[in-house]
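The complex appears here without one of its protein chains, the remainder shown in place.
Labels for the chains are A and B, by order of writing; each one numbers its residues from 1.
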Amino acid sequence: MKQETVKAQMIETTYREAAKEAIRDAIKRDERVFLMGEDVGRYGGCYAVSKGLLAEFGPEKIRDTPLSESGFTGAGIGAAMAGMRPIVEVMTVNFSLLALDQILNTAATVRHMSGNQFGVPVVIRMATGAGRQLAAQHSHSLEGWYAHIPGIKVLAPATLEDARGMLWTALEDPDPVLIFENVMLYNMSGTLAADAGPVDIDKAAVRRPGHDISLITYGGSLWKTLEAATSLAAEGIDAEVIDLRSLRPLDDATIMASVAKTRRAVIVDEGWRSGSLAAEIGMRIVEQAFWELDAPIGRVCSEEVPIPYPRHLENASIPQAPKIVAAAKAVLGRA
Amino acid sequence: MNDIDIRKIVKEELNNIAPEVDMDHIEPTADLREAMDIDSMDFLNFITAVTHRLSIDIPEVDYPKLVTLNGAVAYIGAKLRSSGR
Partner (left out) sequence: MAEFRMPSLGADMEAGTLVEWLVKPGDHVKRGDIVAVVETQKGAIEIETFETGRIEKFLVDLNSKVPVGTPLAEIWAEGEAEPVVAAAAPPVTPAARPLAAPAPLITPSPPVVPSAVGMRASPAARRLAKERHIDLSTVTGSGPAGAIIYADVERLGAAGAAPERKRAPGLDLNAMRVAIAAAMARSKREIPHYYLEHQVDVTACEQWLTAHNTTLPPDNRLLFGALTIKAVALATRRFPAFNGFYRDNKFEPAQAVHIGVAISIRGGGLAAPALHDADRISLDELMASMRDLVQRTRAGRIRGSEMSDPTITVSSLGERGVEALYGVIYPPQVAIVGFGKVVERPWVIDGAIGPRSVVTMTLAADHRVSDGHAGALFLAEIGKLLQEPDKL
């Protein structure tokens, strides 16, 4: 697969374009697929992911909805139960709380409540994360909450390949899949194979192999963590960076294999520390790999405050490369 | 008894003295005292063991002839042949 990628023609693109290409591809592949959400049509999506798609596919496939997350998420769930393959876009994870009842009480439970008569093959995309000075009601990282819910899958594409490839695999899934796109990634540019396509959604990926410590992260924090790993390398610390990709289910095997090798772990998670996904991963490491450990597990999470508006405070409130470096060195006793 | 048998016996007896040494990695022309890290006591024990096992006499004056694998095999071979074995 990697070889094919090398051979294939590479194109310059962005995360935003990769996400758009994924939607375009899905609509073309399967007539049951359509996109619905606030401002996805005429406005082109609040992060411009769907810009141009209305003109290309028309209002049947690209549907603007009223400002009612509960309403249109519920409509998407109903369409999915009725045989469609809707992609529901929610502007930000903060707004998704208005649809939480639909996601938790309906989407995640219908297969169970109906005695397996109905499934909900809906995909719900939403933006997450801080860094755009959108203040305390638009900037949080609540994907960890969703990862708490049995009955759904939670994905966090961090690379162009995953932004391009996860959507189709998610649509193929017979149950609800939530895709969290970090707002800081949309402008990220890079190269992608012109024929890039679907990717698996159940395996974590080792983005940088290393021997001294495992840095476990996902989404927007991946790039800060890789930057931290480069800094650590300059100090002679060989960090392995794991991109979780799927937050539910978690790929325990990849995490434990890495920790068994490095014997140390720091989890980087833009969610708040208390009750975070980082806490869950840390506990799993203790449960499954305690006898492999050489040091207490560390984590870098967001400060336990509403995400501030001022840039310097916003930056200070979430994980950044220097904090990750410091946490890694503390675990290694090199602080 | 041919040289192959003798070499096998020599290696066995040396291995009894230095069990951690892999005899197949000892150069046949290397000085055993250095290659195997054995001292005069070890060497005497080796000579004693060979003497008993093959019923030959190895006077002290001949010790220098036995400090390599090849040397030991040649010396012991000659001793055995001279006694008609």
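Definition applied: a contact is a pair of C-beta atoms (placed from the backbone, for glycine too) under 8 Å apart; a residue touches a chain by one contact, two chains touch by 3 or more.
Note that the structure is a prediction, hence the values are computed from the model and not measured.
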| note | The one of B:6, B:32, B:58 or B:73 in touch with the missing chain is B:58
| Residue numbers in chain A that touch the chain omitted from display | 263, 290-295, 332-333
| field | For chain B, residues in touch with the removed chain | value | 18-21, 33, 36-41, 44-45, 47-48, 51, 57-61
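In this text, only the chains that are shown with their structure count from here on.
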| field | Chain centre separation in whole Å, for chain B relative to chain A (CA means) | value | 71
